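Everything on this sheet refers to the single structure shown next.
One chain of protein is taken out of this complex; the other chains stay put.
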Amino acid sequence: MRVSNWGKARAASLMLAMFGIAMAMPAAQAADPIKLGLLEDASGNFAIAVIPKIHAVELAVGEINAKGGILGRQIKIVAYDTQSDNTRFQEFARRVIQQDKADVVFGAFSSASREAIRPIMDRYHQLYFYNNQYEGGVCDSNTFVTGAVPEQQFSTLIPWMMEKYGKRVYTIAADYNFGQISAEWVRNIVKEKGGTMVGEEFIPLSVSQFSQTIQNIQKAKPDFVVTLLVGANQASYYEQQASANLNIPMASSVNVGQAYEHRRFKAPALKDMYVTANYVEEVNSPESNDFKKRFHAKFPNEPYINQEAANSYDAVYLYKAAVEKAGTTDQKKVAAALRSGSICTNGPSGKVCIDPKSQHLSHTIYLVHVKADHSVDIPKVWNDIKPYWLGSVGCDLSKKSDHSQYTPSHLPKK
Amino acid sequence: MLPNLSGPQTLGKGPLFWVLFFAAVIAAAGVPLFASSFAVSNFSYFLVWTFMAMGLSLMWGYAGILSFGQTAFFGLAGYAYGVISINWGDAHGLTWAALLASLTLPVILASVLGYLIFYGGIREVFVGIVTLSVTLVFETFMAQTAGPEWTIGEARLNGFNGMSGMPALTINFHSGDLIFDGSPFYWLLLALVVLAYLGLRVLVNSRFGNVLVAIRENPERAEMLGYNIRFYQLIVFTIGGFFAGLSGAFYTLWGSYITPSSMGLNAAALPIIWVAAGGRTDITAVLVSTIALTWVSQQLAIYGSQYALVLMGIVLLLVVLFAPNGFVVSVWRSLSKRSFVREAADPVRKFTSAAD
Partner (left out) sequence: MDFLYYAYAAFYQFADAFSFLVLSGIGLAVIFGMMGVINLAHGEFIMCGAYVTVLSARAGLPLPFAMVCGTLSSGLVGLVLERLIIRRLYQRLFDSIVATWAISIIATQGMLIVAGPSLEGIKTPFGSFELGGISFSVYRAMLPAVALLLLGALYWLFVRTRFGIHSRAAMQDADMAKALGVSTNAIYSKTFGLGAALAGLTGALYAPTMTAVPTMGSAFIVQSFVTVVVSGADVMLGLAPSAAALGLIQALLTGFHGQLIGQIGLLVTVILVVRIMPTGISGFFLRGSGSK
């Protein structure tokens, strides 16, 4: 026993020595690929909205590699399936940083998973892109956000809805960070514009039955309902409100653009749903049509190209622009280039630029209206809406580093 | 060597077993000397879960108490460490005080809940549903604490997105701080796992352990023999809660993060799977199976692409079909029919419906 253990130990140390030699080889040669770590939920609860994101990154990387890569280096995707599980995010964030030594990390769908890995990104000063619409407020030197935020979605949507339908507003929101913070934004804007909140209801993520909520809405008689519902359980609301013949217009920042409810649910469950999204597949512009053509050529079975796919696609090109500006993949220098104020890309939704203060993205915001037959029209487009809020309350990452998330009722200390 | 380290209630005795055991411990302790820092933190991650599993093994495998909600204690301790350590900071060794304080809470919860359960005559599957309800109440409640009003001192609970930013364990020397991070954290965990494992072995091989098994086999008979079975069950339940809390506090320390979903239904099922698949009636089996299954499931997630969960399911099905006493126990028995194997008459009882 002892002898064989010794033998094993010697063999192991020999292998380690060889490994050490291999590791000591000159590290980043010019031809080495750039490593893009990708932590996305290919399975589990969020897979439905995330699979197009993964494909979009693959599409962008494929295009860039076919044209010679970035600074002559190919991009290599190091992808892990995080299974919609926060603990997996933590495991793989460490793996992709420490073991794979990613040059940039993309990933996370839910805000909870982003918050699970953000401390790890910060600890290792890892350049990180969060390519998702969310509740806003992340002011973090290592994090760049390409999704839309409340000031872009609600300051456009709510006033428009109040003008068209009236000033009595009822909000139903998922009872967690996203829903509560978004509801706060809605409340503030409604108040500011002289409207009334006739009801506000928060619903735990596990709830799938909405009879009581539907009755409450009917009693309150709002002019429109803001639905900030999240996840597969809560998606059942739409069919249930339609079958109870609620028949009140809806406004949202999460539906249609993410999990394409208008394609998945039988009409007219989403009749008169209005969503502000920075991209939906139905956007009919030359850039968008070209994007869709390339996307479907590579992924012919993709059921829907959502806004997070457009965000992820843009993120790859933004990273490319920054690396080319910095002339290196050194993460500090790339981050500095990203917040230089001149990093833009012409993506599927039009031109988008990184705001140096908040490290968020400016967006074209489309007002998407779902009709009774679930076809979609776009009655209004707002061009170049800036992610101004964080900057206006005192987050300026170009001057002062920070690692926090702020909300309208939790502002940076002056 | 303490006589109770080996006995009728545990697999493994005799010099060969202990030589192997010490070899394993020494090998594990040597990991940081040659492995990457990632591998060390990953090994720490596997160790984090073993306390909760060993505690459940004591409760379920030895005393016949199936709790479906050990994650309640896990989450309570995890959040408690977060709240306390953020408020107390990492100076003056206060992180250790925060750790101790955060471990008292699951003990208190477990003893109160255990009192209500066992002195209230709740048994069998009803214990499982009560503990499951407790952990789901915790999860649902914590998920909605996103607002700034849910702040305890300096610490924001931060709802479903989870709480982060708690300091690592720190010893403050004049010359500077020793932060328990990376290898020191791993060694600390390893030492605690060894301590917990040996401690549980002594416990289950003691008279106390024999009584537990008697209660598991036939509570009425044990009661007739004069044992205060409720008291024993309460003690075991409290120990199980403590161990789950230990896992929770160290999980928070490991990732500097704790989230309500660590108390949800999926999280609650995992320890039961580890314990049942390895062989719930033996501490060693549960220790090995917890580490092995968390490792396998991680490997599958890395290399299995979209088939990872399907493959994990198949692995578990095979285990349950072909290793009726748990895979570690089965492997153990087939590997060796030598003297250090406990040939326990593993009484496989038919568990009829709640009506017995």
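Just a few scattered comments:
When the chains are written out, they are named A and B in that same order, and each has its own residue count from 1.
Everything below uses one rule, namely that contacts are C-beta pairs under 8 Å (C-beta built on N, C-alpha and C of every residue); 3 or more make two chains touch, one makes a residue touch a chain.
What you see is a predicted model; the values in this text were computed from it and never measured.
Only one of B:Val40, B:Leu66, B:Val213 or B:Ala267 touches the chain withheld from this view, namely B:Leu66. The residue touching the chain not shown here, chosen from A:Glu239, A:Glu287 or A:Glu324, is A:Glu239.
Considering the whole complex, the residue from B:Leu11, B:Val40 or B:Leu136 that touches the absent chain is B:Leu136.
Residues touching the missing chain, restricted to chain B, are 66, 116, 120-123, 125-126, 128-130, 132-134, 136-137, 140-141, 144, 265, 269, 272-273, 276-277, 280, 306-310, 312-317, 319-321, 324, 348, 350-355 (touch as defined at the top). If you put the missing chain back, the residues of chain A touching it would be 43-45, 47-48, 51, 175, 201-204, 206-209, 211-213, 215, 218-219, 232-233, 235-236, 239-240, 242-246, 259, 263-267, 269, 303.
The rule we apply is simple: only the chains that are shown with their structure count from here on.
Mean C-alpha position of chain A lies 35 Å from that of chain B.
Put simply, chain B touches chain A in their complex at residues 19, 23, 34, 36-39, 41-42, 45, 140, 143-144, 146-148, 156, 158-162, 164-165, 255-257, 259, 261-262, 266, 298, 301-302, 305-306, 308-309. By the touch criterion stated above, chain A contacts chain B in their complex at residues 1, 5, 16, 42-43, 80-83, 85-88, 90-92, 94-95, 98-99, 111-112, 114-116, 118-120, 123, 175-177, 180-181, 202, 204-206, 407, 409-410.
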